[in-house]
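Note that this complex is displayed minus one protein chain, with the remaining chains in position.
Going in written order, the chains are labelled A, B and C, and every chain counts its residues from 1.
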Amino acid sequence: MRGHRYLLAASAGYLFTLTALKLPSLAGSSSHPTGVALGTVLAGPAVMPALSLIVQLFQALLTAHGGLSTLGANVVALGVAGPWATWLLWRLASRCGLGDKPAIVLATAFGSMATYACTSFQLALAHPEPGGGVAAAFLKFAAVFAVTQLPIAVIESLFTIVVLRAIINSSGICVAGLEAWAQR
Amino acid sequence: MHVHAPLDHIAFSNAWRTRSPIDKMTFGGGLLLLASVLPAMPWSAAIFAAAATATLAGARIPVRAWGRFLAPQIGFLSAAALPLILGAGWERAAAVWMRGVAAAACMTLLAMTTPVPDLLLAARRARVPAVLVELAFLVYRLIVSIWELFERLRLGLDLRLRGGKPSLHAASLSAGNLLTRSIQKARRVERGASLRGLEGFPMLTPRARTSRAFLVSAVALQASLLAAAILFRSRFPW
Amino acid sequence: MVNRLPIEARGVSYAYAPGHWAVRNVDLDVPAGARIALLGANGAGKSTLLLLLSGAEHVCHGEILLHGSSAERSREGLRRWRREVGLLLQDPEDQLLAPTVEQDVAFGPLRGGVEEPRARQLVERALADMAIPHLATRPVHELSLGEKKRVALAGLLVQAPAVLLLDEPAAGLDPGGVRALREMLDTLARAGTAIIMATHDVDFAYEWASEVCVLFQGGILARGEPAEILADREMLTHASLEPPLLLEAALAVGGPSPFPRSRPEFREWARPTRRIAL
Partner (left out) sequence: MVNRLPIEARGVSYAYAPGHWAVRNVDLDVPAGARIALLGANGAGKSTLLLLLSGAEHVCHGEILLHGSSAERSREGLRRWRREVGLLLQDPEDQLLAPTVEQDVAFGPLRGGVEEPRARQLVERALADMAIPHLATRPVHELSLGEKKRVALAGLLVQAPAVLLLDEPAAGLDPGGVRALREMLDTLARAGTAIIMATHDVDFAYEWASEVCVLFQGGILARGEPAEILADREMLTHASLEPPLLLEAALAVGGPSPFPRSRPEFREWARPTRRIAL
């Protein structure tokens, strides 16, 4: 991590700035998943927990978006579940010979939904349904999120694509995931 | 940045600026802990009152600034309570909401009285891994610059759009430019740091006064809240 | 309509935060073809005034008139405002959007609904006006600062604005770049574009401006003929400025008025002096 720390710090600062503009989403999961996909592509999924932790810490301290109480849960959703889902699907899609753009769109949308699935599951664990237990609660939360988050996931995928293209067009920046993407 | 990130500006200029971060964290952190363990009704209200008094009377932060930061957080918490009502029912949602508001007041107290770097220094002394703390210092340093870059690009975009709404295309071009320039900035700062021979962050500890009286009264307040909660636990069960 | 001033400010004030006035009660009349220099120390309110004139910030008090009628902040009004008034930011990179030069310059026309073939013509003409047709397909980020300024200017000129606002346009340019900029601005002003420039470079202002306006703490401290205003050492010192070197030299030497405003003029003007002095 030490070798690229200035790049990592810039990515984190960038994600912070982008997410600071967005309204925090529902259910106390204060950070928007915008940036999860971008961060994963830029820095790779391995460092995303650290980046996500720092970004969320600064959101709590500098912009008063969200609180520390949900930090642990959010690091799991935004720092682990989302990035790995994005990464795996991206690799898989490219392996299957899908073009760059469709692969990124799919991966971003999937990562975004995985983030919310994770949040729903955490919420379900915290507030199980009196009758049906965790599973029923999960379905309920997931249904609420699906309605609100599906359109966001789509917009986010398109946005990620154009941002990445702008970056690649306008400079020869090589970052973990981006490097692989630019080379093909 | 101070025009656009007033929270940071206030953290650097309030009446508690020179109070030791340990004092502030003991006070705010202790209350935060109580808010998450004690029954929401009525103890969250008491914790909220304590945090509000400390922020407004202690650190002498203007009510308007405080309200401006707390109000959106309460708004988010209320929005968050909606799916909870559907999923878990009224009472749980209300309890979660109250707890959230109290916790938000504690966090706001901490965020408005302690600059982020002071907290990071405290974290380093508390043996949080150096790699993480150093990265956080760098992120803070770069956020300041990137935020300024963002403001400038937003103005530039606004001028180009001539009053119209940004299309997805224009917005993402602008976002791409922001990332490119953020990374260029990071490279320049990296060079600046290497010019000065800096690898880590050998940081001067800010002069801060630790007050035993403050610490004692903070702990006493928290202890009495806890004692009251235990005493009245038949009326307000956990 | 055509006879009206392209832009006017009437008692314009602006505060970033309650009580912190960045611009105080400024009046400004800008006829077509004017070359106005807003002079002042850093923080005197020059950039803010340009932002207000460009419509990027709302005035707190007062109003801004475009061709005699109050500028509106409606969607349509803003669109007209931005078409009539172009602002070149101090760092041109802040307002360059697209990856290549021609894409960037074409952004305005395409967004304004111009068809692509026509937009291409407009872009070509704007690039030719800025003497940079050879840069058309170059990526913007590879250009030098001076080239970026020209591209950003082309992006403004392609809209044929009546008023051009420039924030420290000479900043970072070397003497060759400054000379080229001055020539470009002269051409524009002759063609009738009103130009307002914010700068703390009194030498540049003295040589270039038809009118100077000294700002101090957001208000106008003095305005008028450059030769007259910029000879007032006391007022300039108060505003943390200095008289232009050429004017200072001419005053020290003494000689016939009008005083020279450029190097060649100075050489011409000094010739008789020298003859007597030797």
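The rule is short, and it goes like this: a residue touches a chain if its C-beta (ideal position, glycine included) is under 8 Å from a C-beta of that chain, and two chains touch if they have at least 3 such contacts.
Not measured: the values here are computed from a predicted model.
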{"item": "Chains still shown that are in contact with the chain withheld from the display", "value": "B, C"}
{"item": "Contact with the hidden chain (one of B:125, B:191 or B:233)", "value": "B:191"}
{"item": "Hidden-chain contact residue, picked from the options C:42, C:137 or C:257", "value": "C:42"}
{"item": "Residue ranges of subunit B at the interface with the undisplayed chain", "value": "1-2, 8-9, 12, 17, 115-117, 140-141, 144-145, 185, 188-189, 191-198, 201-207"}
{"item": "Absent chain, residues of subunit C that touch it", "value": "40-43, 144-146, 171-177, 179, 200, 202-203, 240-242, 245-246, 248-250, 252-255, 263, 266-267, 270-271, 273-274, 276-278"}
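The rule we apply is simple: only the chains that are shown with their structure count from here on.
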{"item": "Mean-CA-position distance for subunit C and subunit A (Å)", "value": "44"}
{"item": "Between subunit B and subunit A, distance of the C-alpha-averaged centres to the nearest whole Å", "value": "21"}
{"item": "For subunit A, residues contacting two or more additional chains", "value": "166, 169-171"}
{"item": "Subunit C residues counted as touching two or more neighbouring chains", "value": "141"}
